[in-house]
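Note that this complex is displayed minus one protein chain, with the remaining chains in position.
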Amino acid sequence: MNDSVQTAVVGVTGYAGAELARLLLHHPRLQNKPPIFAGRVDATDAARGGIPLAEIHPELADSKGSGGLRQLPFSWELLTDLGAEVLFLATPHEQSREWVPEALKRGMRVIDLSGAWRLVEAENRAVYAFEDDGTELAASTQAQAVYGMPELHRKQIAGAKLIANPGCYATSVILPLRPLVAAGLVDLEYGIVVDAKSGVSGAGKAPTAKTHYMYAADNLSAYGAFTHRHTGELLEQIGLSTEQIFFTPHLLPIPRGILSTIYVRFREPQTRASIAQVYHRFFAHSPMVRIYDKALPQIQYSVRSNYSDIGFQLASDGRRAVIVSCLDNLLKGASGQAVQNLNVMLGWGESEGLE
Amino acid sequence: MNDSVQTAVVGVTGYAGAELARLLLHHPRLQNKPPIFAGRVDATDAARGGIPLAEIHPELADSKGSGGLRQLPFSWELLTDLGAEVLFLATPHEQSREWVPEALKRGMRVIDLSGAWRLVEAENRAVYAFEDDGTELAASTQAQAVYGMPELHRKQIAGAKLIANPGCYATSVILPLRPLVAAGLVDLEYGIVVDAKSGVSGAGKAPTAKTHYMYAADNLSAYGAFTHRHTGELLEQIGLSTEQIFFTPHLLPIPRGILSTIYVRFREPQTRASIAQVYHRFFAHSPMVRIYDKALPQIQYSVRSNYSDIGFQLASDGRRAVIVSCLDNLLKGASGQAVQNLNVMLGWGESEGLE
Amino acid sequence: MNDSVQTAVVGVTGYAGAELARLLLHHPRLQNKPPIFAGRVDATDAARGGIPLAEIHPELADSKGSGGLRQLPFSWELLTDLGAEVLFLATPHEQSREWVPEALKRGMRVIDLSGAWRLVEAENRAVYAFEDDGTELAASTQAQAVYGMPELHRKQIAGAKLIANPGCYATSVILPLRPLVAAGLVDLEYGIVVDAKSGVSGAGKAPTAKTHYMYAADNLSAYGAFTHRHTGELLEQIGLSTEQIFFTPHLLPIPRGILSTIYVRFREPQTRASIAQVYHRFFAHSPMVRIYDKALPQIQYSVRSNYSDIGFQLASDGRRAVIVSCLDNLLKGASGQAVQNLNVMLGWGESEGLE
Partner (left out) sequence: MNDSVQTAVVGVTGYAGAELARLLLHHPRLQNKPPIFAGRVDATDAARGGIPLAEIHPELADSKGSGGLRQLPFSWELLTDLGAEVLFLATPHEQSREWVPEALKRGMRVIDLSGAWRLVEAENRAVYAFEDDGTELAASTQAQAVYGMPELHRKQIAGAKLIANPGCYATSVILPLRPLVAAGLVDLEYGIVVDAKSGVSGAGKAPTAKTHYMYAADNLSAYGAFTHRHTGELLEQIGLSTEQIFFTPHLLPIPRGILSTIYVRFREPQTRASIAQVYHRFFAHSPMVRIYDKALPQIQYSVRSNYSDIGFQLASDGRRAVIVSCLDNLLKGASGQAVQNLNVMLGWGESEGLE
C-alpha cells in the first residue's frame, strides 16, 4: 500500500475535470503531491509557465491566488519527468483510444473517464466507431481494461493497470438493477424500462444549441431513445439483451444530478423486506451506496456527493416495482467514481477524500 | 348557437383560475360579456365592492388599472341576479361536490375543473373519499357528467349540462394512448409504463414544503407511484385494468408544463407510417392536437398554448415504442381545455380564443 | 389610415424574430396579409420552397402544420415582387447599416430592431464602430431615423420612413427617468445609478460560453460597467452627460425579462403623490405603461406582455427615491415595441395586437 502517489490529469478544463481537480487537491493522501495538470496551452500561456488553474476555474482559487497550480503544455516527456504514476484522462474518447496504450507502455496506471475502453463486445462498441477497433493494440489494451465500478469489480480494480470509468447514466442504472437481476428476481421477459433524466452538465462544456440556457431552462426533452451510447454498458454489466431494456434519457433543467426511474416485474411476489435484503447484502461493503428504506431518494440528496442513492416502491401485488436511483453525474457518475477507483487501486479506504 | 354567453368563475385566485380569467377576458365571443368572478371576500374588501382583479393577479392589469373587474363575494343570488349561464368551478373537489348539484338545479351549465365528477367507477373514486358518495343526488349528478375531453367525447359535450374537466396528467396520457389501444395495437399483457413529469404549478398555489423554491429548484423527485389520483381517469378513458399500467409522476423544477414518456409493446410489428396514420385519423378533426412526424415534442413547444403535442420513436424491430406527450398543465391540462369545452358546448369553433 | 399593410421580416430565426412573427401572425389588421419571412436559406431548403416556419420555431406551428408559412431566400426582388411595404429588420447592426438605405430607396418603410440608427451623436456611436460612419449616405439615412419610443416621439413616428427601435435596457431606463428629468426634479449633480438585470434571451441565440446553461443558471454576473452599448441611448433620450449616470447590466438566470433599479436624488423634497402625478401626466395617453401606485413591479408581471411597469419608493426625507422598472426584453424591449411603432406609423390603435 502506497502512502501517496503522483497523479496527473489531462482534461481539467471541463466540468468533470474541475471536480476531479477539486477532489485530488483535497484528498488527504495527496496533500504533499498535488496533481500535475496537462493539456492544450498556447504559446503566450506557455511563456508564463502554463495557465493558472484559478483562471480556468475561479471557484478553485484559494484566497492567495492559484497557489501556483497551472495547466502545463501536455507532453509525454513532461509526465515522465514529473514522475506521473496514475494518469486520469478526462478527454474525448477518440483521444483516450490513442493515449491509453502509450501511457500503459510508459508504465503509468490509467483511469480513463471516457467511453473508450468500457465495452467488451464489438457490437456494443459499434456506436463509437473507433478507428482502431480490430487492431491488435486495441484488443490487447481492451483486454487489460477493468470496468471501474468498485461495487461490482472491487478485486479486479485493485490490480488493474487500466480502469474504464463508467458512464454516468450507466452507473445510475447498473447499481440498482444488477443486484436484483443477479438474484434472479426480475422477470426479463417483460423487459425493464429505464426512464433517465440528467442535468445539463452531462452534455459537456462546449456551447451548443442544446446547452444554450434558452433551450434547457423551463424545458424537458427526451433524446436518444433506443440509441444512447451508454446502453452497451447496461447490457454487459447487468447481463441483458437489447430487447430486454428500454432506455430513454432526458435533459433536465438543472446543472447536475441524474435520476433514473426503473420499472421491473418480478418472477415471484416480493415484499419490501425481501427487496431491501437483497440490496443490503449486495452493498454490505460498499460505503458509497445508500439504500432508502422508507422514502424515495431525490436528486438534491446526492448532488455534490459521491453517493449512489437507491429507493423503491412495490405495487400491492408485490409483482411490480418502481426503483428510483439518484447520483451526481460529475461525481459518482464521473470524477468521484474515478477517485474511488484510485482508492481501491492503491489499497486506500474506498471513500477517502470523498466525504 | 349562441353569439355570446354570461360566464362566471369561482376560484380565480389560483393558477388555473388566473389562466381561465385571461382566456375568458380575451375570448372573441365574450368581449361584451366579461365573466363574473366570485369567491371568498372579507368585509373590508366587500365594502369597496370586491377585490380588484389587478390586485389578485397584477399581470392581468391593463394600463389604466383593473378595468373595474373585481372578485365579488360569492352567493347563489349574486350569480342568478347577474345572469350566470355557464359556471366554471376552479375549486377544491370537496367544494365542487357540494356546489355542482345546486348550480344544475338553478339551471346553470357547469364546467368543473376539479376531480369531483370525473370518475364513473366507485372503486376509482375511492381515493377521493367523497362524503356524499352513494347518495341519490350524487348518483344522479354523476349520471349527467361528461368527461370533458373533446377529442374523445365531442358529441356528448355539446349537449352536456355538466362537464368534468380532465386532470392534467390524465390528459397527457389519454390522448396519446387512447388511439393506439382503441385500434388494438398495444399488447396489454406487457403493461404500459407512463413516466410523467410536471412543473410546480401543478402542485397548487398553497405554500407547502414541496412547493418551496428550495425543495423544487435544482431537483427532481418521484411521488405517488401506484397511488396517484389521476390513475382512475386513465383506466376508465383508455380502457385498462390496474395492473396494465405503471404511472409514476415526478415534480420538475419548472413553472409549468407536463411531459409524459410512455413505453408500449405492440402485438404486431409497426412502422412509423402505420402509427402516424392511426394518430392522424383519430385526430383528423381535433385542432388542438399536434402530431410530430419527425422530432419529439418538448415541453417548451406547448407551454403557454392549448396544444397537446404527441411524438414517438419505434425500436428497430417495430415491436416497441416510446411515445412522448407534452402539454401545458394549466391550459390543455386545465383552463384551456375548459374553454375548449365551452366552445364545443355552445357550438363555437373548438379553438376560438385559444390561439 | 391603412386597413392593412404588407409586412416583411428579415431575421425571424432569433428570439426577437420569433416574437415578432407571433405578434404579426396574430395582429388583427394583418389577418389577410401574413408577413413575408426572408433570410438565409440553403439550396436544399430553397428547392422545397423555403424553410417551414414550424421547423424554425416549433411552438409557432398550428395543429395542421406550418400553414404554409416559410422563410424564403432573401432578395430585394423578392420583397419588391411580393409587395413589401413595411420591412422589419431583426438583424445584426452591421447588416442593418447596409440594408436600410437600400430599403428606403425602394420605397419601403423600415423598422430596424438593431442599434444601427439609434444614435445621433457621433461619440455615442463610436462604440459600434460602423464602417460607413461619416459617409453622406449614412448621414442622410440617420437624418431620417426616428427613435421608436412612442411614449416620447409619437408624432415623429407617425410620419417616419425609418424607425430605430430602442434597445431593451434603454427602454427600461428611459421610460421611468425621462418624465422626472424633464420635469426638473432630479438633482443631476449627484448622478443617477442604474442597476439593470436582464434574462438570458437578451444575449442572443448564438451558443457562447455566456449563454451556456451552466454559466447562466444558479448565477448572477455583472458585465460592461461603464461601457455598455445602450448607454448612448440613455444620454441622448434622457438628456444626460456621461458622468451623470452609472449603468451596470447583469445577467439574470431567467429566460426573459428586465428589471432596472434606479437610484435618484431630488432637488426638492417630494411626496408619493407628487411623483405619481408626474408619471400619470406624462403617460396619460400611453396605453403600454403601467404606473404602480402601491407595490413595486416584478419581472413576472410584465413578462410575455408589451407593458412597461414603473413603481417607486421614497426615503422618509423625500429627497431620495428608488425606482423599479420592468419589461419583457423581447416585447416592449424589442418586437412588441416594433409592432407598437407599426401601429403608430399607420394610425392604428397603439396597442392593437399587443394585448
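Going in written order, the chains are labelled A, B and C, and every chain counts its residues from 1.
Assume contacts are C-beta pairs under 8 Å (C-beta built on N, C-alpha and C of every residue); 3 or more make two chains touch, one makes a residue touch a chain.
Just so we're clear, the structure is a prediction, and the values are computed from it rather than from any experiment.
Remark: the omitted chain is touched by one listed residue; of A:Glu59, A:Glu77, A:Glu136 or A:Glu189 this is A:Glu59. The chain that is not drawn here is touched, among residues B:Arg106, B:His212 or B:Arg267, by B:His212. Contact between chain A and the unshown chain involves residues 26, 58-59, 61-64, 218, 286-290, 295, 297-298, 300-305, 307, 355.
Across the interface with the omitted chain, chain C contributes residues 190-191, 193, 195, 197, 215, 217-223, 225-226, 243, 246, 248, 250, 252-255, 257, 259, 261, 263, 265, 296, 298-300, 303, 313, 315-317, 319-320, 322, 324. Contact between chain B and the unshown chain involves residues 15, 200-201, 205, 207-209, 211-218, 253-255.
In the analysis below, only the chains that are shown with their structure count from here on.
Using mean Cα coordinates as chain centres, the one most removed from chain B is A.
Centres computed as Cα averages put chain B at a distance of 36 Å from chain C. Each chain gets one centre point, the mean of its Cα atoms, and the points for chain A and chain C are 46 Å apart. The residues of chain B that reach two or more other chains are 218, 298, 300, 303, listed in rising order.
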